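Note that one protein chain of the assembly has been removed; the remaining protein chains are unaltered in position.
Order of writing sets the labels: A and B. Residues in every chain begin at 1.
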Amino acid sequence: MSGGAAALSDKLCTEMAAETDLQAHGDGLRRLVHDVRELALGERTSYSSGRLTVSTSEAAALVSDPALAGVRLACAAPGDAVRIVAVLDAVQPCTKGPGGGGVFPGFVGPAMPPGRGETHVLRGAAVIAAGHLPRAQEAVIDMSGPAAPLSPLAATHNLVIEFDPAPQAPWEDVEAAVRRGLLRVAVHLADAALDAPPDAVEELPGPGAGPVGRPRIGIVTNLQTQGKYKDVFVYGRSLSGGLPTVISPNELDDGAVVSGQYGHPALKNPTYLHQTHPVVAALRARDDVCLAALVLCPEPVGQDAKELVAAHAARLCRALDLDAVILTKEGGGNADADVALKMDRLEEEGIVAVGIFAEMAGRDGTGPPLVVPPTRATAMVSVGNYDERISLPACDRALGGGRLALVDRPATDALELPVAAIYCALSPLGWGHLTCYEAAV
Amino acid sequence: MERAGIPTALLCNLVSIAVRVGAPRIVPTRGIPYPTGDPELGPQQERAWRRQLVERALVAVATPVTEPTVFD
Partner (left out) sequence: MRIVHYINQFFAGVGGEEAAGTGPELHDGPMGPGRRLAAVLGDEHEIVATAVCGDDYAAGHPEFAAELIEQARARGAELLVAGPAFTSGRYGLACARIAGAAVAAGLPALAAMHPDNPGLAEAAGAPVVESAETARGMRPSLDRLAAAVTKLAGGEELTAADGRVGAVPRINRRAASNAAERAVALVLTRLAGDLQASEIPLPAFDQITPAAPIADPAHALVALLTEGGFVPVGNPDRLESARATKWIRHSLEGHDSAEAGTFESVHGGFSTQWANAEPNRILPLDVARQLEREGAIGGLHAEYFATTGNGTTVADARRFGVEWAAELHQAGIQAAILTAT
């Protein structure tokens, strides 16, 4: 064996050793959970026994960008009399540590599939970007009061990032800078907990693991692909123009899917809810079903493309030998068509299809609940009527902006809003508890 | 509109929705963000395509129908 070959062999052995370590959990993911029960700004970013301290200067430096003139940080805790307006995206802090391969592939980590090895997450915390972007529809989070139970981000300790665009900076650059900064800060916060003893260690097996004989259930998650400010990224790329793709649900935990979609506040899927995908969680929580696959699909704007994507997604599900599929969407009535078409194609393939829909039944709930129902499939879960109104009391402090343009009032005022304006109140990924019932005549 | 006696050609891309909601006269278009256009064509061809759509719409409103009908 030549010297060169021996060196190569040594290198291979080292790599194999590393691989063996990885195989400690096979193609699964080990999640090390650190609970956050308190959040404060301070000199140095640190985490200890549930208390997360964020260095204002370190975090601001991570967001800093030529497209941004200024960045401000603030904290909002559950129960605070605080309203966050113009919410753009929210992220759960997570990291894989040095050499871990990185999270948020394509933005922070390299653009490669993640979802194996170990990931540290700060549960109970979120980093939120709030401020004006073109085409963003104003989203509201109330940290207390009647709207609080409707938003997942009212239950987390939030680091809120506000920003001022640089003069002359193109909005696209502002948006990209905010998104990148948000993700970097999320990693930075989780890095502070790398050496802390986790509150829980969760083993997440790879897709399809477990005893045979249990029903194989897949998830089809449609991602909005409607151009600037209405796009979602997988490994940093838009699925726009593409076909459905199958990834491991564990990749979501590592931030494989990042939102750049700012429309339809109540019907929005922030990065946070992709990372903690409620249907993935619901399937993982049961031992009588098998979480078999996650299919990500673009939501194209054209009818032909919608039909192609629906037919192709159904074929993929068939090839994955699924018994049933739960479908999720992002956006309004147009996005219902993508779910409805896929449900119909799946039923034609002999696969049980359950779609999660929001109702658009008018303020008083007497309109037809769906604009585009499926024709063959009929199993639907309702996340509530998006037109119903909700009264919010006045609050002490507003973050994200001083006014709510939607109602042209100071952001701290008592307001009456449609549920549609409450961030994630009708989460199409199934986070919420709202549903509709028929009032007695 | 139709119910009120005004024949109306609906130019839209989501034909299946239009049929399902019962729009009587439907002219299919190529994309949601541009019902009477197609940015992939050159300006001359695009205008010709738009003209074709409006001509189809005129045919549609001058044609008797009894149920959702697609004019393409």
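Here, a residue touches a chain if its C-beta (ideal position, glycine included) is under 8 Å from a C-beta of that chain, and two chains touch if they have at least 3 such contacts.
Since the model is a prediction, treat every value here as computed from it, not as a measurement.
**Student:** In the intact complex, which of the presented chains make contact with the chain not displayed?
**Tutor:** So, taking every chain into account, the missing one touches A, B.
**Student:** Thinking of the whole complex, not just what is shown, which of A:42, A:210, A:368 or A:402 touches the missing chain?
**Tutor:** A:368
**Student:** Since one chain has been left out of the picture, which residues of subunit B touch it in the full complex?
**Tutor:** Touch with the absent chain occurs at residues 1-14, 18, 20-25, 29, 31-37, 39, 46-47, 50-51, 53-55, 57-58, 61-67.
**Student:** Could you please point out the subunit A residues that touch the chain left off the display?
**Tutor:** Per the touch rule, subunit A residues meeting the hidden chain are 135, 137, 149, 215, 217, 226-228, 230, 263-264, 278-279, 281-283, 285-286, 288-289, 301, 323-324, 326, 331-334, 352, 354, 356-357, 359-371, 373, 378-388, 418-420, 427, 429-441.
One rule holds in what follows: only the chains that are shown with their structure count from here on.
**Student:** Measuring centre to centre with CA averages, how many angstrom lie between subunit A and subunit B?
**Tutor:** Inter-chain centre distance comes to 37 Å.
**Student:** State the interface residues of subunit A toward subunit B in the complex, per the touch definition above.
**Tutor:** So the residues of subunit A touching subunit B come out as 227, 301-303, 306, 334, 337, 341, 371-373, 375.
**Student:** If we count contacts the way the header does, which residues on subunit B are in touch with subunit A in the complex?
**Tutor:** The contact residues of subunit B facing subunit A are 13-17, 20-21, 28, 30-33.
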